[in-house]
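Only one protein chain is missing; all other protein chains are in place.
We call the chains A, B and C, going by the order they appear; numbering starts again at 1 in every chain.
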Amino acid sequence: MLDEDLRSDLQKRGIFVASFEDLYNWGRKSSLWPLQFGLACCAIEMIATAAARFDMARFGAEVFRPSPRQADLMIIAGTVTKKMAPLVVRLYNQMAEPKYVIAMGACAISGGPFKEGYNVLKGIDRYIPVDVAIPGCPPRPEALLEGLIKLQKKIEGQRLFGPNRARHADTRDAADYPVPSYGAHDLEPPMNPAVFKPEPSRREAE
Amino acid sequence: MNDVLEAIRTALPQAIVELVNNPGPSAQHSLLVGRKDARAVAEFLRDSLGFDFCSNVSGVDWPPRKVKETVLNTEMVDGVEKEIKTTVERDVPGYLEAVYHLYSIRNKTGPVTLRVRTGDRDADVSVHSLTPVWKSADFQEREAFDLFGIRFDGHPDLRRILMWEEFADHPMRKDYMAPDDFEYEPTPHDKILAKVKARTEAA
Amino acid sequence: MIFPGSGILKGLAVTARNFAGSYVEKDRLTTEQYPEERPKLPEAARSFPFLVYDGDNPETGMRCVSCKICEKECPPQCIYIIQDRDEAGKAIKRPKVFDIDISVCMSCQICVEVCPFESIRMDQDYELSSFDRFGSLILDKPKLLKSNSYYHSIHPTEAAETDGRIEADRLKKEAAAAAKAAKAAAPSVVSASSSSSQQEGKP
Partner (left out) sequence: MSFLPSLESPQTIDVSLGPQHPSTHGVFRMNVTLDGETVTRLQPVFGYLHRNHEKIAEGNSWLAAMPYTDRLDYICPLTNNWAYALAVEKLAGIEVAERAEFIRVITAELTRLQNHVAFLGFVLGDMGAWGTALMYAFREREKILDLFESLTGARMMCNYMRFGGCRCDLPPGWLDTTRKLVDGFPKFLDEMEALLTGNEILLARLQGVAPMTADRAINGGMSGPVLRAAGVDYDIRKVDNYGIYNRFKFRVPRGTVGDCYDRFMIRVLEARESVGILKQAIAVIPEGPVVNPKAKQRGFRPPAGEAYGRIEGPKGELGFYLIADGSDKPYRFRIRPPSLINLTLLEELCVGTKIADVMVILGSIDIVLGEVDR
């Protein structure tokens, strides 16, 4: 790696140096194409974010793709119901690596206000890994942009080589996850233990 | 509501129709129609009284319950007529109910509320579908079938509408138990804590 | 329609006007340059709840008395409170644990409406996204407690009204206590009690 002093020294002389990784990550983070996929209330805020006032194009993320094959980012904007969950997982599987997931709003993170419903999945992280969670019901468009900036920061820091390399650079990691099936009372299985590792409830001891 | 009832009684003397009183301030009384007569009454309401718009179809679950009733009896006690209040506890068997709210767009009147009850909640859950009379009842009757388990005979396409086909329960019933699929509750309340406890004890 | 295609041309004129107008009219160029430019939120804007404390010390100035009304009324049940106890095991009017799970919170403001102690209020901070669902999205007591001056800075009118109400309550209570003392004791004690109430003051 280039050390920072040398780099800034070179920069002053008009020579810009970047590692391949930096360049690669810069390119990816500046053109995050989201999947055009709205589930519920938050989708309207997502559209508002893409519209004139908030203008997601400033972050290179305005190209909403209707096909998962062309998308890098899945913004799960709204309640994931149990009837919808297998389809969300399937869409995620159809996206090409590198791919990222933003859980937008309380419902996508944890089921939110609807978590007591019989048909509501208590968080999409039961089946697919979530990169950034944005709380709010719905989050303001600015909050979505903040989450997007956070995701861009995360992408900047991802390594392509070495032991800590990102999932998409690591062939050993699964790129797609099993799709749950509809059961008689619930989804089967109700969660994917390889993805979902909940903390024990804080209150059991008390 | 009473004139509607009178009109039905005159036109269809053999139909079982009774007035269900609504004690609340809204005073929207309803007509309880016998299961067999629902179709005939509905067609009469649409064709002769002009209730051409079926606005709302809703299932209601009434599990078996105990009703306390105060009965006033006049008895002769020591030669004097006295009114004696006795509280009687009566078992009411459970049933499911389909409630239809009808309006007349032509005459701009309404609502007329029709109620149709099933025999019980398990085996005898059929009522006549009113979808052939009002097309708008189509999806709503399917919903009542899905969530309450009311079977509508004569419905053109009676399938589950909101839940998936393999789903076995009727979740809007009062005794439905949601699946045990909580894993992590940072702010659990008694209900969840009891579930956690039961699960750890079972393990 | 004058000639075929005139409708399209008319529409194109509108877009041209909007395009050119966006260079001169603020109305046509509304883009807000977040994150460099942050919106000026209206006073009523709300995001998530927080707890108000008076003075400088969050622990002693806490207004919350752990009455648990908000916990009970919260529609999605995202508030969790455990009341504090002293060494003897006697309940103190103070929460030991106060958690709000903002990954569930629906920002409905009902906790604020029902709080009788003016303790819980709505924050305006919305930049709370996190990489982790479990850690930082649960606001515990240290994260929730914010000073009254912060409250004044985000909701000035509402905070001033609240302060006025609290002050009026305090005066009323003191007056009642003084009256009670005057009733109970000799006149000499009254002057003592009134002087003590003056000393208490407001922090």
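Note that a residue touches a chain if its C-beta (ideal position, glycine included) is under 8 Å from a C-beta of that chain, and two chains touch if they have at least 3 such contacts.
Since the model is a prediction, treat every value here as computed from it, not as a measurement.
Although one chain is omitted from the display, it touches the following shown chains in the full assembly: A, B, C. Set against the missing chain, the residues C:Ser107, C:Asn148 or C:Thr162 yield one that touches it, C:Ser107. Not every partner is drawn; the one left out touches chain B at residues 22-26, 28, 30, 52-56, 58, 60, 99, 101, 105, 108, 111, 113, 134-140, 147, 160-164, 171-172. The chain not shown here touches chain C at positions 1, 4-8, 10-11, 13-15, 18, 28, 30, 41-46, 69, 73-75, 106-110, 113-114, 122.
With the whole complex as reference, residues 35-41, 43-45, 47-48, 51-53, 64, 66, 68, 78-79, 81, 83-84, 87, 91, 113-114, 116-120, 137-138, 140 of chain A touch the missing chain.
Definition applied: only the chains that are shown with their structure count from here on.
Centroids of chain A and chain C (each the mean of its C-alpha atoms) stand 30 Å apart. Centre-to-centre spacing of chain B and chain C amounts to 43 Å, using the average Cα coordinate of each chain.
Multi-chain contact residues, meaning those touching two or more other chains, occur in chain A at positions 116, 198-199, 202-203.
Looking at chain C, one finds that residues 77, 80, 99, 101, 104, 134 touch two or more other chains. Interface residues of chain C, counted against chain A in their complex, comprise 30-35, 38-39, 47-48, 75-77, 80, 82, 99, 101-107, 126-134, 137.
If you check the complex, the residues on chain A that touch chain B are 83, 116-119, 122, 126, 182-186, 190-191, 196, 198-204.
Put simply, chain A touches chain C in their complex at residues 52-55, 58, 103, 106, 109-116, 123, 125, 130-137, 139-140, 142-143, 145-147, 149-150, 154, 198-199, 202-203, 206.
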